[in-house]
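Complex shown without one protein chain; remaining protein chains in place.
Labels run A, B and C following the written order; every chain starts at residue 1.
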Amino acid sequence: MSDEIKEYCGLFGIYKHPDAARMAYLGMFALQHRGEESAGIVASDGQVMTKHIGMGLVEEVFGEADLNRLKGHAAIGHTRYSTTGSSLIKNAQPLQVEYSRGPIAIAHNGNLINALLLRDELEARGSIFQTTIDSEVILHLLAAPEYAHFEEAIKDSLSKLRGAFSLVILREDELIGVRDPNGFRPLCIGTLGEATVLCSETCALDLLGAKFVREVEPGEVVIINRDGIRSLKPFPAVTPSHCIFEHVYFARPDSVIFGDSVHQVRQRLGRRLAREHPADADMVIPVPDSGNSAALGFSLESGIPFEFGFMRNHYVGRTFIQPKQQTRDFQARVKFNPVSAALKGKRVVVVDDSIVRGTTCKTRLKSIRDAGAIEIHMRVSCPPIMHPCFYGIDFPTKNELIARTHSLEDIRKFLEVDSLGFISMEGLLSAVTGPNTNYCTACYSGKYPLPFGPEADKYILERKFSGEAHPVKK
Amino acid sequence: MSDEIKEYCGLFGIYKHPDAARMAYLGMFALQHRGEESAGIVASDGQVMTKHIGMGLVEEVFGEADLNRLKGHAAIGHTRYSTTGSSLIKNAQPLQVEYSRGPIAIAHNGNLINALLLRDELEARGSIFQTTIDSEVILHLLAAPEYAHFEEAIKDSLSKLRGAFSLVILREDELIGVRDPNGFRPLCIGTLGEATVLCSETCALDLLGAKFVREVEPGEVVIINRDGIRSLKPFPAVTPSHCIFEHVYFARPDSVIFGDSVHQVRQRLGRRLAREHPADADMVIPVPDSGNSAALGFSLESGIPFEFGFMRNHYVGRTFIQPKQQTRDFQARVKFNPVSAALKGKRVVVVDDSIVRGTTCKTRLKSIRDAGAIEIHMRVSCPPIMHPCFYGIDFPTKNELIARTHSLEDIRKFLEVDSLGFISMEGLLSAVTGPNTNYCTACYSGKYPLPFGPEADKYILERKFSGEAHPVKK
Amino acid sequence: MSDEIKEYCGLFGIYKHPDAARMAYLGMFALQHRGEESAGIVASDGQVMTKHIGMGLVEEVFGEADLNRLKGHAAIGHTRYSTTGSSLIKNAQPLQVEYSRGPIAIAHNGNLINALLLRDELEARGSIFQTTIDSEVILHLLAAPEYAHFEEAIKDSLSKLRGAFSLVILREDELIGVRDPNGFRPLCIGTLGEATVLCSETCALDLLGAKFVREVEPGEVVIINRDGIRSLKPFPAVTPSHCIFEHVYFARPDSVIFGDSVHQVRQRLGRRLAREHPADADMVIPVPDSGNSAALGFSLESGIPFEFGFMRNHYVGRTFIQPKQQTRDFQARVKFNPVSAALKGKRVVVVDDSIVRGTTCKTRLKSIRDAGAIEIHMRVSCPPIMHPCFYGIDFPTKNELIARTHSLEDIRKFLEVDSLGFISMEGLLSAVTGPNTNYCTACYSGKYPLPFGPEADKYILERKFSGEAHPVKK
Partner (left out) sequence: MSDEIKEYCGLFGIYKHPDAARMAYLGMFALQHRGEESAGIVASDGQVMTKHIGMGLVEEVFGEADLNRLKGHAAIGHTRYSTTGSSLIKNAQPLQVEYSRGPIAIAHNGNLINALLLRDELEARGSIFQTTIDSEVILHLLAAPEYAHFEEAIKDSLSKLRGAFSLVILREDELIGVRDPNGFRPLCIGTLGEATVLCSETCALDLLGAKFVREVEPGEVVIINRDGIRSLKPFPAVTPSHCIFEHVYFARPDSVIFGDSVHQVRQRLGRRLAREHPADADMVIPVPDSGNSAALGFSLESGIPFEFGFMRNHYVGRTFIQPKQQTRDFQARVKFNPVSAALKGKRVVVVDDSIVRGTTCKTRLKSIRDAGAIEIHMRVSCPPIMHPCFYGIDFPTKNELIARTHSLEDIRKFLEVDSLGFISMEGLLSAVTGPNTNYCTACYSGKYPLPFGPEADKYILERKFSGEAHPVKK
């Protein structure tokens, strides 16, 4: 029931395509699930850069005229839900500026844990800031006068960053892709005829009919220009820490990330869940669509028939007007209507990807019971979420995480279900093919892969838990 | 693959609710699948009627201010895709007029086959027409000066109509529901506290938390006012002819219509299909969402595992900008991306509700093969569509129906599949619980339940196949 | 200060022009002052009629795409401020319908005094009404089945109308212009190459570069089609009663109506005013723009220099947000700022076209005094308005007309001016060149040129003074 977590960011870049902006537009459609708040494209024809950014979905932000204006053979695009910086147009990405080396644009997925510290240092040096997004810090670092050339600038300035950062950067005639040393967030490389593509997930390649080449490696910088593609490794090697929650919830099932098919990982999670927490029931139903793959896995492993217990209403958008005196579970019901004919008198296993606050989950389960289900067995395809994420996922604050404040039995009672089972940490890690140590599981385990210095603590204190954007300076 | 057929009309009515318009708004959300072209509500406070109508989805047409302006305890609403009358705001419903008995509003689902004839008669009597929708004819008939009171007017004027007509009518302080003698289109009655609700499908009752009471019977007129609910039967009784295509495609799976759960009917169709056209395969996948229930039935009956082979992109709306030089199957791919990891090297049964033109189907199947499927067995949960519908479904014209112009083997070759199976007519009718004679199957069989007079032929000739709205008169 | 009176209606028609709708669009710009509430065009290519109507200014209602859709060589257009029928899109004109003779469209300037009576008769005959505008009554009359051909229909049905009606009517391949026997409202004929033009004022001809031919005569019907232009005189001849308020305020100064240049009539009014009510002052200033011509006349006659005492802010539109705690005269000041440098220490004659409620006038005069004027002599270029208009001008109700409720001296005190002079009735009539008896002066004199029957009284009672749109019928 992770739709309580708003998605965060999708990246796209393309070089050497006659209609680069339009390709970015299409690619961003496939990445729309990674950010519904704003969308932007910056294109370059080798000399002039053009930008179009707006609040809303890709389809709302871009019209024919906008795409026609975005001329050039290179472009980067960004879909966003903000994890830092408030929800304003000025914080929409890509960010585009001019500096001593000409125009440059950047788009960022992830979260820096030393952004405020770096910003303070930069302001002390005389920098002015027009946004509150991390990426502006990166641009100021890149623009520092001491570097002899761009490659030196990018190597040195990126070394100052701590946290999660997958980046696409556009120069006049060059596209750059960056993934932080830990490889928290995905970023992959594809080819579309002569063009090279960078994007957060392979589903964007599929839509374009592009061929998947490989993922950008953790700690790798790829520079794509007229001379081809070149790879730098400016960072000391560290053990990767891929965000496992990408597999659990964020990524699209038809994508391949961190070397695994998301759909298959989720199906394996469902199978494992069936073994860890079997249930005596008549049917397995998913919470659509995030629970679909795991529910299918649960059904296949347990032999309990899969059913569509919820009918999803695709028409409910962002401007839906609520009834004045709504019953408690109206909001849940308007999106998912239980199929009474299927549920009546049945013992039901409900599979979802995660439980965050628990409130939406509760109302959905209630609607199933009201529709006639006589037993409900809740199964969750990730362990209890108990810790905040500092690398780009916008979980609610600690006290709102039901698994942090309630025992398993209390959650079961709160949800009013007959049984409740979360997959174990071992189960979770058994579903991915990489070594267990290669994944970040901090939100379940509290084990953060990056050590906090005082700066990160400050950041955490001031930013994540106060809810404040930025303290006023004197 | 019936999304080539645009949906047609959803009806809603409510009486004796303090917030009638808002209830109509919510109910129309649940009926949005029955018409995405325009939406309208007329409300009455017992004296003054207020109307708001617009092109687009319910959510786009109505804002807070619009709903607040629609005051009163009674309201009717309409979502529409046009089957007669062109796609203009003036043809959006409900239609509201004033006449000798005061204000009246009407909304119509279905299609009259003698509308032009009636219109010619009315024009000869001096009537002027402001729209090209059937409903305006009904209002002119109701307004004829010869009737002593409204009940006589409604009985007599409705008797002149031929064709399919489920109606909701709003007077100053009265709500009327009508279903034609054949009961082509659904209409049901529910209660929400003190209020009485009329709506096309039960899913609208579910959303409101209203209780399903019964369907309006074929040939029944229900009059709902301060004195309660009263039932008239002004028509001679005939054998019903419920549109079986409502079960195949139109209605939502979570609705109950014509006495059956739509989801269960579709699942039975899938089971029957598995018996009629078994396949040796590794997985069964639906074309989402219309093929979901039947695919599940096929899987359950055959024992072949169900899989999610297509990932649906929910973000593709009506203003999506196509690529300039799009590959042939781009349009199909942007909506449904095949999940390569699941399909690679697999023998696949694909289940869909119907095949109309066949072109969209073909491109979708091709994308599955490109994703690695090694065998494709296409199964269709209704018989071949070979005849036009004159009762409200907007099929393409005869020559575009692939089943009319191609043999089964030719269709298979066209679709480039390894095998192809349509359910039989017997199979289709075995899935519903009513007597076989109670359903209209004209689109498959060519057996039209209503005899054509010259007027209907004229209508068919001039209107349905010419594509002309209305011949210019001298 | 007649901007308290909202303008009412502008008519345009054109026949035999390759780009008829675009010409209508341009012509309506020149007639925008006659109605800022809604605008509409109906075009015909000889067979198919197309309509576009919207709320707002011509420029807001029509875009390129709308004009391109309005195909054909004939078109009528309408700009409107409502005097009957409430301010809703359904009441915007032209009204377009189909009836036994095919499609027809109509646009109306003026007001029928027997509209309700006719409507009651029509409803009793079975007519249904979709709007509350007078024009719909006319169409129902035209559609009556008893007429052998259109010419008979138009002659007979127009004979049933009482009141003010300048009309433009569009048939498939025919344009008709009508002016009521009294000729209350203007309507003129021009030619633009091969095309014939009808419009409310000659300024629309000027804009198109069309040549003024003559006015449609009172009681004349002109029929323009492939055979040329034909004139009918279906009404018994009566003495005309041209609305003199058109000269005083409504019409544009650059127009010629009822045989006179509006600018010259107003200048003569100003000269006469100077003779009737001389003043010892340093300057004459107009209330812009309606007082400009008269003020100039006053200056020329009196020898007192003309000055621009008010600076008009052209940017204040309809969505201007008022300050929360506005001073009393803010609203007046935001539109007209007094030019202190010119006014300081001066004795000022202020000339305006009329005084209606008096409140706006008062605040404007106060702003002049605050700007330093030491004496203010108010001069008004029409007599005191004391009676309602039933022929199409939307004056406030009786009790709001300051001249009805206050003596001249009381008005002077209310306005806080040093002297006040209204032109006399003789003075008013001396400025136009037609015989005195040819003008309607009912708003000043109470002498209504059309006798009231009981139906008109009913109309007046129910409609004009109650403010009610239409009583609910049982």
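Going forward, contacts are C-beta pairs under 8 Å (C-beta built on N, C-alpha and C of every residue); 3 or more make two chains touch, one makes a residue touch a chain.
Note that the coordinates shown come from a computational prediction; the quantities given were computed from them, not determined experimentally.
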Shown chains that the omitted chain touches within the full complex: A, C
Options A:71, A:101 or A:404, residue touching the unrepresented chain: A:101
Chain not shown: contacting residue from C:58, C:122, C:287 or C:428: C:58
Contacting the left-out chain in the complete assembly, out of A:140, A:185 or A:379: A:140
Omitted-chain contact residue, chosen from C:49, C:133 or C:342: C:342
Touch residues of chain C, complete complex, unshown partner: 19, 22-23, 25-26, 29-30, 32-33, 57-60, 62-64, 67, 203, 206-207, 209, 252-254, 256, 261, 263-264, 289, 292-293, 296, 299-300, 305-308, 311-317, 319-321, 323-324, 327, 330, 333-334, 337-342
For chain A, the residues touching the chain missing from this view: 47-48, 51, 90, 95-103, 123-130, 139-140, 143-145, 172, 470, 472-474
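We take it that only the chains that are shown with their structure count from here on.
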Euclidean distance of C-alpha centroids - chain B vs chain C, Å: 49
Distance from chain B to chain A - Cα centre to Cα centre, in angstrom: 38
Rounded Å distance between chain A and chain C, as computed from the means of their C-alpha atoms: 62
Multi-partner residues of chain C (at least 2 other chains): none
